[in-house]
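One protein chain is absent from this view; the other protein chains keep their places.
Presenting chain A:
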Amino acid sequence: MSDIVLQIDGVEVAAKEGMTVLEAAQKAGIYIPTLCHHEKLEPYGACRLCLVELESRGRSRLVVSCLYPVEKGLVVKTRSEKVDRVRKMILELLLSHAPDAFELQDLAKEYGADKYRFEKEPSFCVHCGLCVRYCAEVKKKEAIGFVNRGTKREISFIPEIASKECWNCKECFPLCPTEALQAAFVLAKALSFPSTEHAPAE
């Protein structure tokens, strides 16, 4: 497949057909912030932090780079006034839930996001879905899933599966950008399978 050349932040970048803008940027060493992206997982497009400004046919628009396929001659800006403004707001919205998450704090500094802009509602989970998707896509267990929708949406371990599968895995734990996942696991364990019958023999 012939290489596609596009422009990211003024730099000519070569990419392959089927790649996303994010992949092309990463390959060229250009940093775009992400929260819900993971190279082992299908693109998800939920956190919207990786949005970039595109110029095509004389018009500019925001797209999320983790999903947008590269095109020949595409002109991409990973930082612009608009991108920064929207990114800052997204961070502020997330910080009301997880004000102390390290990843968010670093980004907040970069974009001047005020973690106290919105009333604190520490639910900790930022709904990046890394745990849910990792368990489903990589481990094929689906021990954790999203329940409910809208603002009531939350992650939840499925006790029947979790009690069998999670003990020896816990591979999702380090993926979580906040502490919500561990908390959810401890809660599920305490409520649904407190005994240690599935624990490895001492």
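Methods note: a residue touches a chain if its C-beta (ideal position, glycine included) is under 8 Å from a C-beta of that chain, and two chains touch if they have at least 3 such contacts; residues count from 1.
Keep in mind that, in the parts below, contacts and distances are computed from a predicted model.
Undergrad: Pick, from "4Fe-4S dicluster domain-containing protein", "histidine kinase", "Cytochrome c oxidase subunit III" or "SLBB domain-containing protein", the protein name that UniProt gives for the chain of this complex that is not shown.
TA: "SLBB domain-containing protein"
Undergrad: Which of these, A:Ile8, A:Ala25 or A:Leu51, touches the one chain of the complex that we don't see?
TA: If we include the chain that is not displayed, A:Leu51 is the one touching it.
Undergrad: For the chain left out of this view, which of A:Gly29, A:Gly58, A:Gly73 or A:Gly150 touches it?
TA: Looking across A:Gly29, A:Gly58, A:Gly73 or A:Gly150, the contact with the absent chain belongs to A:Gly150.
Undergrad: In the full complex, which residues of chain A touch the absent chain?
TA: Touching the chain left out of view, chain A contributes residues 43-49, 51, 62-64, 67-69, 82, 85-86, 89-90, 93-94, 96-97, 118-119, 126-127, 129, 146, 148-153.
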